[in-house]
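What you see is the complex with one protein chain gone and the rest in place.
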Amino acid sequence: MEYFVNLLLIGVGAALIHNFVFYYFVGLCPFLGVSKRIDMAFGMGLAVTFVISIASTLSWLLTYYVLRPGAPVSSWIWSTLGGGSGEVNLTILSYLVYIFAIASSVQFVEMYVRKFFPPLYKSFGIFLPLITTNCAILFACLEIMKNVVGVEPAAMWGLDQALVLSLGGGVGFTIAIVIMAGIREELELSEIPEPMRGPGIVFIVAGILALAFMGFAGVDSALARLFKAGMS
Amino acid sequence: MAMNGPTATERFVNGILPENPVYRQLLGLCPTLAVTAAMKPALTMAGAVLFVLVCANVLVSLIRGLLKPHLRILVFTLTIATFVTIADRLLAAYLYSMSKALGPYVPLIIVNCIIISRCEICSSKQGVVTAIADAFGVAFGYALALLSIATVREILGRGTWLDIPVMPLTQGDYGWSVMILSPGAFLVMGLLLGLWNWVEKRRARGRLGASAPGA
Amino acid sequence: MADDRAVEEPRQPAAEGVALSEPPKGGALSQAWLVLVMATFFGAALAGVEHKLGPVIAMNKLNETILQVPSLVPGAVETTPDMESAHGKNVFRALDENGRLVGWVVQGRGQGFADRIEVLIGLDASVATITGLFVLDQKETPGLGDNITTRAFRDRFAGIGTDVTLVAQNTTTNREAGVIQALSGATISSSAVCTIVNQTVNEVKEPLAEAARAASVVRGDR
Partner (left out) sequence: MSIVVVTIALAAATLLILAVVMSTILGIANKSFHVPVDVRVEKVLAALPGANCGGCDYVGCSDYAEAIVLKGEDVTRCPVGGAAVSREVARIMGVEIRQAWPMRPVVHCAATLDKRKRRGDYEGERTCHAANIVSGVQGCVYGCLGLGDCVSVCEYDAIHVVDGLARVDYERCTGCGACVKACPRNIISRIPFKADRVLAVLCANKDFGKEVSDVCEVGCIGCKVCARVVSDLITIQDNLPVFDYGKYDPSQDLQAIVDKCPRESLVWIGKPTSRDIQETADETLSERVEADFKTTVDQTEWRG
């Protein structure tokens, strides 16, 4: 039970409280670029959620089994080669490996979907290449790395936590970009001072939305208390 | 295509204002907003971007003859990621507190479109000297944008500038906290962008007035 | 600017029949030789960088704690990391000028209002009282929650026994054992710190007290 509460808190935290766009400012490029129409925004959100899940799964696997100090693969090679004291630490490669893994896997998925599921490709596959270099994806990988490398074994994240974080982050991104698209569709009809047109007003609106999202702060601790009370 | 492109000086000057990466091209916004709560992290970030931009531009410019068109982005990304890792480690080693304050935003330079766009536009086509000039110009333009936002946010949010108290009543409970928090970043960015556009328009009209006959 | 200028005689758009593309030919690997060479080179170079800078960074991380130890444990002048005494926790032994154990510094972490809070807790040698508190890392609301880093708040923890459970309350008068006066407007951040302290202290109390006894026994033998 506590296990699920923990997962829930990670998910809610990533989706609402520490919303990727409004709290961490990651994924701003598509947030500004693809938020002109609600349907486009929704497709983008779905694609981000999908890619972020793939990327964090891959990066968790690579970090856990290859990169972190004392990871199974590297220590096996080290001991085969003669071994000795010390641990092989490949953490320094993590940024390179993540970006490599993200780019390649996304390209693969894109080609796959394009060949075998053309309708699906039309609706969300076209967003895939755009988000390979989206900071939200790399950011999720970095967050996961923060919770795998250099943490005591008890607190180390498993694949489940990594997945929940990325799903939460993706859902949060979708919420943010769809809200923004809805507002921008209305903005089209309103009188905006000349210099503020375009990105200017979008930033102002995003600021107000960020202010609103600050209201979610503390929801996780309240939820945690609620569940604890319910359990006892 | 036999074209030489802009000279080193032009590249340098263009990067700062006419093609300012943040205000003009709206590139690299994530770190721009995230690190500008105060001057010091903004300065550090600008320095890190300068380092990565110069190194990546030089290396790409050196190997530009070997690039295959369809693999060029992969090569750029590899190069950038490597230099970002080095920058990240250098910060952690010699400016530990700043490295902690910047957190994930240093590695996020990898996916910052500014650098990849400079590799694509300039250094994969032009020589090393031009590439360096370009890197400095764009990095200064970026720094200018970062510091302008950070100035507004730090002064309004904390009442200090580079940790020097500038606002009256900075003792005690001064603090327009929203300016330091994320909404402040969006609002200040939006308003500065508006200001930038307004000034641009004024200048454009000034030129127009001068050239229009007897208006 | 001249290059963007619209030329006077525009060409006719290519309107021939649509030709469809062929699958690409040639080995993917042989085309990617530059990528492979660069990947190898960069990998090696980065490992070299890490070899040079890694120790410095590790030192920085350690220093962050070690510099705080004298203010957290009265009488401490020297610090040694201790990874064995309480398994899985970052623990530091605080020693006085004679190398005698005068206290412990333990790293604790937990969820705050906004994000994770990391603290250093100073304990006396027998783990009977808290001697000090320092906030290593926090992202609480500026102006409200981030006041947990202030001296005034941290000092409220010093001198409290480890046998009571700490709670944060909005009182100024009530000085029951274990009641920490919460920061105004930041009750949750204050409670979070209390919870982290409670949890961490509970986890390390037994093993550290044990280790301290062992250390004094060794010292007694000498």
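For reference, chains read A, B and C in written order, and residue numbers begin at 1 within each chain.
Keep in mind that, in the parts below, contacts are C-beta pairs under 8 Å (C-beta built on N, C-alpha and C of every residue); 3 or more make two chains touch, one makes a residue touch a chain.
Every value quoted in this text rests on a predicted model; they were computed, and no experiment measured them.
Undergrad: For the chain that's been dropped from view, list the shown partners it touches.
TA: Visible chains that the missing one touches: A, B, C.
Undergrad: Looking beyond the chains shown, say which of C:36, C:59 or C:177 touches the absent one.
TA: Candidates C:36, C:59 or C:177; residue touching the omitted chain: C:36.
Undergrad: Could you tell me which of A:82, A:119, A:153 or A:230 touches the chain that is not displayed?
TA: The single option touching the absent chain is A:82.
Undergrad: So one chain is hidden, and I want to know which residue out of A:55, A:93, A:171 or A:210 touches that hidden chain in the complete assembly.
TA: A:93
Undergrad: Give me the subunit B residues in contact with the hidden chain, please.
TA: Residues of subunit B in touch with the missing chain: 1, 3, 5, 25-27, 69-70, 72-73, 113, 116-117, 120-121, 125, 204-205, 207-208, 211-213, 215.
Undergrad: Since one chain isn't shown, list which residues of subunit C touch it in the complete complex.
TA: Touch set of subunit C with respect to the missing chain: 1, 3-7, 9-14, 18-24, 27-29, 32, 35-36, 39-44, 46-48, 50-51.
Undergrad: Identify the residues of subunit A touching the omitted chain, counting contacts across the whole complex.
TA: Here the touching residues of subunit A are 29-30, 33-34, 36, 40, 44, 66, 74, 77-78, 81-82, 84-86, 88-90, 92-93, 96-97, 100-101, 104, 107-108, 111-112, 114-116, 126-133.
Simple rule for what comes next: only the chains that are shown with their structure count from here on.
Undergrad: Give the chain pair, either A-C or A-B, that is connected by more C-beta contacts.
TA: Spelling it out, more C-beta pairs touch across A-B than across the other pair.
Undergrad: Starting from the mean Cα coordinates of subunit B and subunit C, work out the distance between those two points in Å.
TA: 29
Undergrad: List the centre-to-centre spacing of subunit A and subunit C in whole Å, with centres computed as mean CA coordinates.
TA: 22
Undergrad: Touching two or more other chains, which residues of subunit A qualify?
TA: Within subunit A, residues 92-93, 96, 100 contact more than one other chain.
Undergrad: Could you pull out the residues of subunit B that touch at least 2 other chains?
TA: Residues 74, 78, 82, 85, 89, 181 of subunit B touch two or more partner chains.
Undergrad: Show me the residue ranges of subunit C that touch subunit B in the complex, using the header's touch definition.
TA: Per the stated touch rule, the residues are 31-32, 34-35, 38-39, 42, 45-46, 49-50, 53, 56-57, 60-61, 64, 137, 141-144.
Undergrad: Which positions of subunit A touch subunit B when the two form their complex?
TA: Going through subunit A, the ones touching subunit B are 22-29, 32, 92-93, 95-96, 99-100, 103, 133-135, 137-139, 142-143, 146, 193-197, 199-204, 206-208, 210-211, 214.
Undergrad: Hey, which residues of subunit B end up touching subunit C in the complex?
TA: Residues of subunit B touching subunit C: 63, 66-68, 70-71, 74-75, 78-79, 82, 85-86, 89-90, 92-94, 96, 100, 157, 173, 175, 177, 180-181.
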